[in-house]
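One protein chain omitted, others in place.
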Amino acid sequence: MVEFKINKDECIGCQLCVKSCPYGAIDMVDGKAVINEKCTGCGACVESCPKEAIKEIKEQVVDEGPQGTENMGAYKGVAVFAEQRGGEIKPVALQLLGKGRDLAEDLGVELYAYLLGSNVQELAKELIAYGADKVYMANDPELENYRTDAYTKVIVDMIRESMPEIALYGATYIGRDLAPRIAQRITTGLTADCTELTIDKETRNLEQTRPAFGGNVMATILTPNHRPQMATVRPGIMKHKERDPNRQGEVIDFKVQLGEKDQLIKVLEVIKEHKKAVNLEEAKIIVSGGRGVGSEEGFNVLRGLAEVLDAEIGGSRVAVENGWIAQDHQVGQTGKTVSPEMYIACGISGSIQHRAGMGSSKVIVAINKDPNAQIFTVADYGIVGDLHEIVPLMTKELKEKGLKGL
Amino acid sequence: MRFELTEEQEMIRKTVREFALNEIEPLAEEIDKESRHPHETVEKMAKAGIMGISVPKEYGGAGADTIGYAIAVEEIARVCASTAIIVSVNNSLACYPILKFGTEEQKEKYLKPLATGEKLGAFGLTEPNAGTDAGGVRTVAAKVDGGWKINGTKIFITNGAVADTLVIFGLTDPGKGARGMSGFIIEKGFDGFSIGTIEDKLGIRGSEQAELVFQDMFVPDENMLGREGKGFGSAMATLDCGRVGVAAQALGIAQGALDKAVQYAKEREQFGRPIGKFQAIQWMCADMETRIQAARHLVYGAAYAKDHQKRYSKEAAMAKLYASETAMWVTTKAIQVHGGYGYTKDYPVERYFRDAKITEIYEGTSEVQRMVISGSLGL
Partner (left out) sequence: MDIIVCIKQVPDTTDVKIDPKTGTLIREGVPSIVNPDDKHAIEEALKLREKHGGKVTAISMGPPQAVVALREVYAMGVDEAILVSDRMFAGSDTWATAYAIGQAVKKIAKYDIIFCGRQAIDGDTAQIGPQLAELLDIPQVTYVTHVEPKGDKLLVHRALEDGHMNLEVPKPALLTAIKELNEPRYPSMGGIVKAHRDYQVKVWTGADVAASPNMTGIPGSPTKVKRTFAPEPKGKVEMIEGDSGAVKVGNLVTKLKDKNVVREG
């Protein structure tokens, strides 16, 4: 129905509109004209107003809001985006299959993998070996390199086809670009950078726990009314299952349908930085240095220990920003997340941001001059002392006792 | 009476503090050790509008109020007193006199580039025989066709060796003493102007204090600053402004030293606990904090007075006197808190201590400030 409104600020109280209305639908309230419920929308008052203070209310689009997903019960299954680059499955994808397996068991449903790329048939088998029941494979030259638009379209199609109740993505540079676009397109909830996922048995809801405020706070998030419940998961937290080459599963050749709008982005080049890749995420032991190391040369002391333990070198943000160690060694909220068997923190104060990156290491040894350093709140063993004295002593002791890392 | 800063002043503090930590602090030790003027920092400060923060917008400055200016100097001094005095001299001793006493042509030609930081300024009043006795200058300006021929020397001139634009003072009428003094704007390239000794000093070694030598230096008529014979008044008015800047510098030095002392007290352990747990240290720090806050009130009060009162000489003198003596006292205690380590170059407090001393001397010694204050009491 057409409705009219009188602008209070412009109304001068002349009452010409009151006289013009055949339905007595205008009252005077505090000297200003106000339209009441008798209004039929005839519009006679509009012309009567010398101040043009009466206007038609444009049809208010009262959006319904992101209504819950229709037919929620029909969504069954756990899906994992099997991120691959250059023909190699990213470790986080395998970790998610591992976790996905557990979630699928808890829910009594199947585990799907979404595989996109060009010439990736062999990878499909790997995904099954690591736990997938069904692999939706979109094998197409257009998908060789990651592009937001193309990948979004294909995965949205896969989701609509397979209707999983949960969809997981690695929180990689690609996953964190892709997942939110998908979530917006299919109108569902997405939780970023999760470190823990559990099923609430009563509701079948996925409980997604993740750090916020730079790691100072943990939040548990739910997506109660929308499906699939989507989450990006931090690499290095979940554990992949044992590879079982005899495992059986189904590979579904998924038809790729890309419109012009799904191919707006053009990949000109993919450039790999040619440095010896530091593999902190896979390292069993990490010897890490912070402010206490003091200089680039200072790291040599840590390298001595790392050699005996066959360990990787890590660094806090302070060490990286001072140029004492390269960025790909950085551990922390804005660096890598690691969970090695042992993490030796040398001269690292242990800020929240750093702890976020290594807090789930199995055994943490901390060496610091300051007995009140925060690092000691997460360490298993602590020595108060100067790393420049202690670390060489450790190297010496291990060598003398003939001990190595595990 | 309002005891809070405006949002604008808060944002100035926040921005300059961040700038100081990122751009100035990393160089502080080096420029002190090498005794060099930080050209690269001055360029960055120019870009950020700090070199002309106190100058009105229409002359290329930021147009901040004097409290905002004081805050900027304070935050810089908190990490580096040398860099702070460079800013203070440019704003208070070079820009200010031209702003107050210059012609529109002079402001256009000289003030604008100083405010934007394109050029650097200095102030030349002090001479080998005229310190506190500023009226005793011997530099003479003799009238010649089209201008003045100036002969004399100035010493201890901050920024003097690298300044492009200098405000100097000489006797246009030697017989009259202070009342025969006039001000001039000179340029680095003027014939007859050369730089002499650059001092080797105890503190603020990251700023240069130079000897200026005038040998038949020609200065055109249009470069006289203010009216002939009124130079002494201009110089004194300029020093009032400069005192607010130095007071802010001293305040920053004191605050920086206290910050370091408190940090050390929390880290250093003796007898099984941090020394900050012992009352002796706690009370020392409590006294330092209280005196610094008192100084802060005087400094901001003087800055406020400059913007709201016709005369503020007394307020400026009190702020400079108290803040400088506080800086000396606080930095001495700060070394004490550090114990033996504070006496070494490994820790920055010894630099703060060395830097603090000059604040009791330049821009009017503490004795001069006391003269001004007692003068205001009618004594």
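Per-chain residue numbering starts at 1, and chain names A and B are given in the order in which the chains are listed.
Convention: contacts are C-beta pairs under 8 Å (C-beta built on N, C-alpha and C of every residue); 3 or more make two chains touch, one makes a residue touch a chain.
Computed from a predicted structure; not experimentally measured.
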Identified contact with the non-displayed chain, of A:7, A:148 or A:322: A:148
Option touching the unshown chain, where A:49, A:192 or A:331 are the choices: A:192
Missing-chain contacts mapped onto chain B: 6-8, 11-12, 14-15, 18-19, 47-50, 52-53, 57, 61-64, 68, 72
Touching residues on chain A - with respect to the absent chain: 60-66, 85, 145-149, 152, 172-174, 176-181, 183-185, 187-193, 207, 210-226, 264-273, 277, 285, 309, 341-342, 351-353, 359, 362-366, 371, 376-385, 389-390, 393-394, 397-398, 401-406
